[in-house]
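Below is one structure, written out as structure tokens; the observations come after it.
Every protein chain except one is present and positioned as in the full complex.
Up next, chain A:
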């Protein structure tokens, strides 16, 4: 116990990503269940880390969450039920992929709206421009220069 505390202290000081995520003692016996647990872990944020999922983090809190996810899965929860349960305890912040709600409407809408608006603008632009002559006519000096260049001096 003491050793783990010391380790935790060292890691908190460093506050850096380290490589000790899932430990062998956490792994579920049923490979299918374990695979689901890993997939879910990748979607859940380690709350005390910077931009790490609980699957990648060695923080104690991440470990607790991993165990919690596995506990729920063993009890027969569906993936959605596990996520709902975790969110009910830790809030939306825990989701690395936010759900579509009022607050995240713009986030999810942005790619769709932008792609759509861009495509529409392109089409309108192409239609409006159709058939009109283009390019700038050469100015007198440019014409003279061109003449000179063509004569080759």
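Note that in this section a residue touches a chain if its C-beta (ideal position, glycine included) is under 8 Å from a C-beta of that chain, and two chains touch if they have at least 3 such contacts; residues count from 1.
In this section, contacts and distances are computed from a predicted model.
Asker: When one chain of this assembly is omitted, its UniProt record names it as which of these: "MbtH family protein", "Cytochrome c-type biogenesis protein CcmF", "Amino acid adenylation domain-containing protein" or "Ribose transport system permease protein RbsC"?
Answerer: The UniProt record for the chain left out of view names it "Cytochrome c-type biogenesis protein CcmF".
Asker: From the list A:33, A:61 or A:94, pick the residue that touches the absent chain.
Answerer: Reading the full complex, the residue touching the unseen chain is A:94.
Asker: Please identify, in ascending order, the residues of chain A that touch the omitted chain?
Answerer: Counting over the whole complex, chain A touches the hidden chain at residues 7, 10-11, 13-14, 16-25, 27, 42-43, 45, 50-53, 56, 91-98, 103-104, 106-108, 110-111, 114-115, 118-119, 122-123, 126, 129-132, 134-136.
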